[in-house]
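Apart from one protein chain that is not included, each protein chain of the complex appears where it belongs.
For clarity, chains are labelled A, B and C in written order, and residue numbers in each chain start from 1.
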Amino acid sequence: MSEPGFTPDEMMTIAASRALKNDDVCFVGIGAPSAACNVARLTHAPDITLIYESGTIGTAPDVLPLSIGDGELCDTAVTTVSVPEMFRYWLQGGRITIGFLGAAQLDRFGNINTTVIGDYQAPKTRLPGGGGAPEIAAASGEIFITMKQSLRGMVEKIDFYTSFGHGDGGDHRERLGIDTKGPTMLITDLAIWRPEPESNEFAVVSLHPGVSRDDVQANCGWTVKFADNIEETPPPTDLELQTLRDLKARTKAAH
Amino acid sequence: MSEPGFTPDEMMTIAASRALKNDDVCFVGIGAPSAACNVARLTHAPDITLIYESGTIGTAPDVLPLSIGDGELCDTAVTTVSVPEMFRYWLQGGRITIGFLGAAQLDRFGNINTTVIGDYQAPKTRLPGGGGAPEIAAASGEIFITMKQSLRGMVEKIDFYTSFGHGDGGDHRERLGIDTKGPTMLITDLAIWRPEPESNEFAVVSLHPGVSRDDVQANCGWTVKFADNIEETPPPTDLELQTLRDLKARTKAAH
Amino acid sequence: MATFQSLPDAVSENLHDGDTVAFEGFTHLIPHAAAHEVIRQGITDLTVVRMTPDVIYDQLIGVGLVKKMIFSYAGNPGVGLLRRMRDAVEKGWPRTLELEEHSHAAMANAYEAGAAGLPLAVLRGYRGVDYSKVNDNIKSITCPFSGETLAAVPSVQPDVTFIHAQKADRKGNVLIEGILGVQKEAVLAARRSVVTVEEIVDDLDAHPNACLLPHWTVTAICTVPGGAHPSYAHGYYVRDNANYIAWDRISSDRDTFLAWMDEHVINATPQEFAGRVEELRTQA
Partner (left out) sequence: MATFQSLPDAVSENLHDGDTVAFEGFTHLIPHAAAHEVIRQGITDLTVVRMTPDVIYDQLIGVGLVKKMIFSYAGNPGVGLLRRMRDAVEKGWPRTLELEEHSHAAMANAYEAGAAGLPLAVLRGYRGVDYSKVNDNIKSITCPFSGETLAAVPSVQPDVTFIHAQKADRKGNVLIEGILGVQKEAVLAARRSVVTVEEIVDDLDAHPNACLLPHWTVTAICTVPGGAHPSYAHGYYVRDNANYIAWDRISSDRDTFLAWMDEHVINATPQEFAGRVEELRTQA
């Protein structure tokens, strides 16, 4: 790759931010999702509603929070509710249009593991667990997943179903009585993926600038499907890049 | 009866107020209960916690509210919560020591009807219904009932079980899995009644000044039981009477 | 996204014949102006829901717009019975009225469950009482951990909820303060919602944990000063207790009732509410 003037991480965040609309109500996790949501808010989606599971509704933080419960989120929120209310009225109540999730392990159907690597009872690595993710994955209108690609992370079979994506594919969600769309987009540092119509298996629909099909396959543990017409992700605009970098700079200065 | 210097209604309210302790947490209904609770607060129980089902906790109204949701209750409350929270965390949560109930119809076991006179489907009189009473009766530590005696009100058999007292008597509550005490006191305009130990049937334990056994029976639709040692209710003290009359005067001026 | 519009438009666009509708308010903030607009538009065959149906439900029932009522306490608070509702239940005038009767605890839980998107509410309730004999919507579940039998009722999820609130900001975020009742739950449980407010302000100046409905949870907002009268709006005007007491007499006779409705509702407008609370503002 030549020097593109931006990092794969920046491309991932900006590509994710573009998928958000002005009238979306987003359940935001920490890390890449938080950056993407706030870049969207600071560029093309000024009225987007950002919700963090700590109970803050309609936040507009000036710096990215280190945790989902930083004071900045409450200070800038339209309102802050208790955590039981957040999960009952707001998430389970079906008010979230987009849930943003990350993954330690991900499979081709968008199922996510953030619980353990290895056997649950005698794990190789004990991860933090699901937190809000199991019900975010089921109750949000649709799910966007962001993660950096790696052979360790994108696997043939995940060790624990922390969040249900499309299960074994096809209409598996429907068969379980889950009436939301599930993962509709996977944004990695290399590409944008969407589930194929029938199978619901993720296929690459757009490669980030300078990324080849081989790059994607080399960093994915399953045999990658590519859509018929693959686009190139438009590179970050100056505004997008500047917005993201300013946000990160303010964040670094603050923490 | 000679002129006692107070009305039967005043005696009833003051007798009820005396049954309340400084550390009680009372669920207060409108009418006589509200007056009794506030007289208690203004005399011997200054720290009593009064809760109205509108969500106001720890109220100290200067005048008696006309409804359970008057603004005065919120203005003087320690805090005001939503009605679902009131019924979930505060009543069902088992935090109420005394629930105060009135009755349109009452039987000898403290079962209450405030729903209909006559058949439910074709009632002679459609009453307001139970409101909070069914669960107040079951979830409060104990229940005090206040009512003016009448043949129409104190009946052999109530037309509808709106609130469960001691059912058919004896251990009926226990058999239904209700682990609170139920009605432990009935305060009328003529007497104080308490359930007898085994049967849980109300028996007169104290006659108000100037009231005879015949007076009580003449205004009660079942054959009245009298305890072995009947006391005379001490007449209202000057402080009690003045406190109640001041409260009523302030209330009248305000509404 | 909240639309700012007139009350007549909000009512006609959101409420239809045969709908299930809640006008909530717990003594405080009862949406009288909205109910009167519904009466003027003659929207009928309604299933009306409310914990504490009082004067406005007496009025809706009395003019014959109500098919069924789901409720837990039907009285004129602190005054007495609802005479128009009694006339419908006892004499079928002006039409028969189907009742689905609950306790407050069950109704409060049913609204809560509706807001939470659940089909049922579970509570420790209805023990030893007769409600389930006259209401098929009272069932039970068994706790798989303790074995305890608990009451279950269907959640309340109205087609439309009407509430009155103190204020909204220019984006449409709505603030409720004081006695909250079940209004937040009633709005979140409903498919559509219409909120009348005392005023629109630049900044709600709200406590971080205040009871607030974000603009995207509300369908329509209508500015109707005094719109809760004879109920009250904390911080704006006090309760018109005399009016509630007078209702007992007005509602006691069919003709008196109909004449009163003609004068004060049918031939009136939402704008008149402001004048009705004028003298009650000073005490707030």
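Just so we're on the same page, contacts are C-beta pairs under 8 Å (C-beta built on N, C-alpha and C of every residue); 3 or more make two chains touch, one makes a residue touch a chain.
Please read all numbers here as calculations on a predicted model, not as lab measurements.
Peer 1: Wait, the hidden chain, what does it touch out of the ones we have here?
Peer 2: A, B, C
Peer 1: Give the residue, chosen from C:E177, C:E198 or C:D240, that touches the chain omitted from the document.
Peer 2: C:E177
Peer 1: Among C:G78, C:G114 or C:P154, choose the residue that contacts the chain missing from this document, as touch is defined above.
Peer 2: In the full complex, the listed residue that touches the missing chain is C:P154.
Peer 1: Could you tell which one of A:Q105, A:S163 or A:T188 touches the chain left off the display?
Peer 2: The one listed residue touching the chain not shown is A:S163.
Peer 1: Check the options A:N38, A:T56 or A:T184 and report the residue that touches the missing chain.
Peer 2: With A:N38, A:T56 or A:T184 as choices, the missing chain is touched by A:T56.
Peer 1: Would you indicate which residue among A:I30, A:I51, A:I192 or A:L207 is in contact with the undisplayed chain?
Peer 2: A:I30
Peer 1: Name every residue on chain A in touch with the hidden partner chain.
Peer 2: Interface residues of chain A facing the absent chain: 30, 53-56, 65-71, 73-74, 80-84, 86-88, 91-92, 115, 120-121, 123-135, 138-139, 160-164, 167, 172-173, 176-178, 255.
Peer 1: Residues of chain B in contact with the chain that isn't shown?
Peer 2: Listed in rising order, the touching residues are 23, 25, 49, 57-58, 74-75, 77-81, 88-89, 92-95, 139.
Peer 1: I need the residue numbers on chain C that touch the omitted chain, in ascending order.
Peer 2: 117-120, 122-124, 137, 139-146, 148, 150, 152, 154, 177-178, 180, 207-211
The working rule: only the chains that are shown with their structure count from here on.
Peer 1: Would you kindly say which chain has the C-alpha centre located farthest from the C-alpha centre of chain B?
Peer 2: Measuring from the centre of chain B, the most distant chain centre belongs to A.
Peer 1: What is the distance in Å between the mean C-alpha positions of chain A and chain C?
Peer 2: Taking the average C-alpha coordinate of chain A and of chain C, the gap between them is 41 Å.
Peer 1: Calculate how many whole Å lie between the centre of chain B and the centre of chain C, each centre taken as the average of the chain's C-alpha atoms.
Peer 2: 28
Peer 1: By the touch rule stated above, which residues of chain B touch at least two different other chains?
Peer 2: Within chain B, no residue touches at least two other chains.
Peer 1: Could you check chain C for residues that touch two or more other chains and list them?
Peer 2: 112, 185
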